[in-house]
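Every protein chain except one is present and positioned as in the full complex.
Chains: A, B and C, in written order; residue numbering restarts at 1 for each.
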Amino acid sequence: MIRIIVTGGTFDKRYDEIRGQLSFDSTHLPEMLRLGRSRVETTIETLMMIDSLEMTDEDRARVARSCAQCAETRIVITHGTDTMVETARAVAEVVRDKTVVLTGAMVPYAFGSSDGLFNLGSALSFAEVLPAGVYIAMNGQHFAWNAVRKNRQTGVFERL
Amino acid sequence: MIRIIVTGGTFDKRYDEIRGQLSFDSTHLPEMLRLGRSRVETTIETLMMIDSLEMTDEDRARVARSCAQCAETRIVITHGTDTMVETARAVAEVVRDKTVVLTGAMVPYAFGSSDGLFNLGSALSFAEVLPAGVYIAMNGQHFAWNAVRKNRQTGVFERL
Amino acid sequence: MIRIIVTGGTFDKRYDEIRGQLSFDSTHLPEMLRLGRSRVETTIETLMMIDSLEMTDEDRARVARSCAQCAETRIVITHGTDTMVETARAVAEVVRDKTVVLTGAMVPYAFGSSDGLFNLGSALSFAEVLPAGVYIAMNGQHFAWNAVRKNRQTGVFERL
Partner (left out) sequence: MIRIIVTGGTFDKRYDEIRGQLSFDSTHLPEMLRLGRSRVETTIETLMMIDSLEMTDEDRARVARSCAQCAETRIVITHGTDTMVETARAVAEVVRDKTVVLTGAMVPYAFGSSDGLFNLGSALSFAEVLPAGVYIAMNGQHFAWNAVRKNRQTGVFERL
């Protein structure tokens, strides 16, 4: 059983056709799991639905508390890429004896050409088999939370 | 470094618009890795491009030999789902000390609503971290080669 | 008010993921009109759901009768491309004083990269403004029923 904690990010951005802007509504996770024909037992918890550039310390504390307090010992967090590493650190300070994998997308799932479906399959798989620890799964790779940074120019996560 | 051995299957089926039939041409793997923004180092080898219902014992032997002889110790095989378990067995009889993950799709990648991208992200991730052995990765799950069957009625892989 | 008569064809083919074959189920027309945000008043009649290579003279007579007997004077017929011209002739022998536009697709709508949505927008527009007559609308063009053939090599409709 894997808990999926949704926080928003590019993953879940959609196009508001009346206002002509990017926006958030409900999460695409259930649709993505159905499309991927996932048979992994999951519980989805939408904790917040925000751009990760707007995430406060208090928001990160809420994410860490959810990880610590939930019954599951294997957790996937969907998160904006810009501050994913900061949230991973906040989780690592609090959570022990659980496998936590943060993932996201560079292109919104709703925009058809997304890396989101690929990353979701990847993150769930890492969460199933990696030992306890806090990881980031992007671009088909996994990184320990304290050994990675996002390259803002290329949009790629790099090992430190 | 992961070797991806392509054998065809639903994964790579496309629509031949002149003849109005399903057909094979070149593999979609490079496009899928690009779409998934994969940064995993991979070598793609197109070994055959066939429906797995037409795969012969000799074809399976070729797949097993490719796994045994290649330099890489981590391998993903894309394969039709109907006889994926038989090929996994043929590989397991020959290959030692390598991590081999077979995966596929129920809906062709080219048809827009495919589980292929999700499964590819999943299979690469399992191939990176699982210990030596032969596995099937479908529906976000992994199975030892001798502990799984495809349920033909539901299209889902089940643990034996 | 435009009547849309559905007969099947590539337009409405889908992928049967359990049997691994192309098949027909219900028509995609309502979904396509919603996606195109169409505000044209339409009535959809699914008359048959077959490959146009399997269409018999009796089937064509049924299509022609539906055109002649319905209340609407403006009609779009979705049809396989292989025998679209034959059906257009059968309709032209029977129907007077109505604008009938046959259209189809070379790639199934369900396969993501279809010409179907483009052709549907085109066919509805021609049906709204062309004078009485029987036409084929493909590739953004319209042809009188007796001045067109399908080039089987290129998949393109050509003026005679």
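Here is the rule we use: a contact is a pair of C-beta atoms (placed from the backbone, for glycine too) under 8 Å apart; a residue touches a chain by one contact, two chains touch by 3 or more.
Just so we're clear, the structure is a prediction, and the values are computed from it rather than from any experiment.
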Which of the chains on display does the removed chain touch in the whole complex?
-> A, C
Which of C:Leu35, C:Leu53, C:Ala132 or C:Ala147 sits in contact with the chain that's absent?
-> C:Leu35
Out of C:Cys70, C:Val94, C:Leu117 or C:Ala144, only one touches the absent chain, namely C:Leu117
Could you tell which one of C:Leu22, C:Met55, C:Leu102 or C:Ala137 touches the chain left off the display?
-> C:Ala137
State which residues belonging to chain C touch the missing partner chain.
-> 32-33, 35-40, 106, 113-115, 117-126, 128-130, 137-142, 155-157
For the chain that got dropped from the picture, name the residues of chain A it touches.
-> 10, 15, 17-18, 20-22, 51, 82, 106-108, 110-113, 152-155
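As a convention for this text, only the chains that are shown with their structure count from here on.
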Report the most central chain, judged by the distance from each chain's C-alpha mean to the global C-alpha mean.
-> B
Chain B against chain A, contact positions shared by both copies (same if over half, else different) = same
Turning chain B onto chain C with a C-alpha fit: angle in degrees, nearest 5?
-> 180
Distance from chain C to chain A - Cα centre to Cα centre, in angstrom | 45
For the pair chain B and chain C, the C-alpha centroid-to-centroid distance in angstrom is 38
Starting from the mean Cα coordinates of chain A and chain B, work out the distance between those two points in Å.
-> 26
Mind pulling the residue numbers of chain C that touch at least two other chains?
-> none
